[in-house]
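Reviewing the structure listed below.
Below is a slice of the complex: some chains, not all, each in place.
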């Protein structure tokens, strides 16, 4: 368990990458992170040229990415806040250089080749992809704490996925959910989840005063949700929506229990499951989290209401998509990888 | 079929009442509406004192409500944009005076005494309530066009209810839906639905940058949705959420068909059902409406996506809660009551 390490970030100019850089800058176990630019960040020398928010703090210098520079600076862990195509290309190279990687993209999250085919990650070199995938650990510490400790490649979980998986894991693992009846996940996300690239979809006028569903029955996160929860495609519907706010996700989840239950038993099941997990807050039965409560924190908040029939349940789960849904979780994963407290650098 | 009539509005200072007053002011079949104040509107003489938006248009004078004034001014139809307790009290009196009423509150929407007990309308005088209720026509023209023509009392449908009932009616009436599997209605509304009275819930700071579910398993609109669609409480879950926008509702509805179907058949079923209804727009299969599309209009927009298994469907339904969800629908109901085109005064 090292006292202090050297991280590097590729993609610090994006929203999640910037959040990550800020977290690492004030992490007590982290040296100043090396911030690498990509070709698309042409000519940038300081991160505060893009984000004046951080000016006056002694400089967040950027340097062009080179493997040589990575080694020269003794980087212990490389964070990729890059499109998944880039991660597909760089991670094999990083593995060859013996650098541990936390990849914030979706490139390595899907275990099964079938899932990748459906959810749109076409393997260039299937055999190599298969091998690397088998090494990758899905990056939700609450579920994969042990394997993360020695992971070389962490596939940081998706934002929607985290909100749904954490909400459902306790009841499903306890065998309480009628899976064949099907689970409905109606999720709503703030706009930062769509990235920094300006598009018609993220134009202020298209988002403000609006609300919409998208990617119904074919959102890319579906595959990882199914795999992590051990479900088939017929057992879960996931519908993402775009909220007219900068950040935050709320998932409303509908399920049927195998048999009627008392609210306090459901609550106890969840609380027990997360007893050693400081970043999941289970609300008292009947109380529901709201997006505001977890903004700018690394919490995933979970609450629920049981129907009068005590069989149908509505679970509501909230998190900040740039924190527990991306950068905060990446740091939490790093904490586990290096043997520190999961809270380190995140309060 | 009269060429022109005299309407009156009680509650024009509220959001729905104001929208209604404006619609009536420019309705080609309507004389200038008589705008009545209640005790709570103390001292107001002109509507533009509350809404400077309409100043410079010759005055929207207000007068204290009196039955005598109502008769003296030859009012043909009285719109109540009042809390349901007020409507409970005034409607019997209006019936005695022989004035047709369109009530925008929830007071007369529930047919069954059992529903009223559950969904919170306690009958002071049960027998009288029962009798009036049996006269009331539920105010969605697309479903009750015939009965509305002669209705004395119209219980204008709720905003959430309209978005859900219009989306589901075609498929349920056609017998295509597996009702026992259960239907999930995940609805999201802008803040004007919560009324003009300032409360902690409608404080800007509590709503902006936020999103939340509320009244899970016990929202008052549930009763009318169940009754209008002929469902039992176990067959439908309705979860309302508060969107950080002024107006608009989007309902995401999850259902299972009794047997696999083709998208074009589902689309055709909906289109046929609304063939003579100018205010419902059915989107092509796979295309979904967004809240922006129907804002400031009287449309209810409905679209859907079928799962690859062709059995599970996600329906998305949008409307403007102050228009098709309240004032616009009230005018549409009036149009039907007096034998005019449903589009009159609403384009």
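Letters A and B mark the chains as written, and numbering starts fresh at 1 in each.
To be clear about the criterion, contacts are C-beta pairs under 8 Å (C-beta built on N, C-alpha and C of every residue); 3 or more make two chains touch, one makes a residue touch a chain.
All values reported here derive from a predicted model rather than from experimental measurement.
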item: Full complex stoichiometry in copies [only 2 chains shown in place]; value: 4
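By definition in this document, only the chains that are shown with their structure count from here on.
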item: Where chain A and chain B are represented by their mean Cα positions, the distance between them in whole Å; value: 40
item: In the complex, chain A residues that touch chain B; value: 181-182, 184, 186, 188, 206, 208-214, 216-217, 233-234, 237, 239, 241, 243-246, 248, 250, 252, 254, 256, 288, 290-292, 295, 305-309, 312, 314, 316
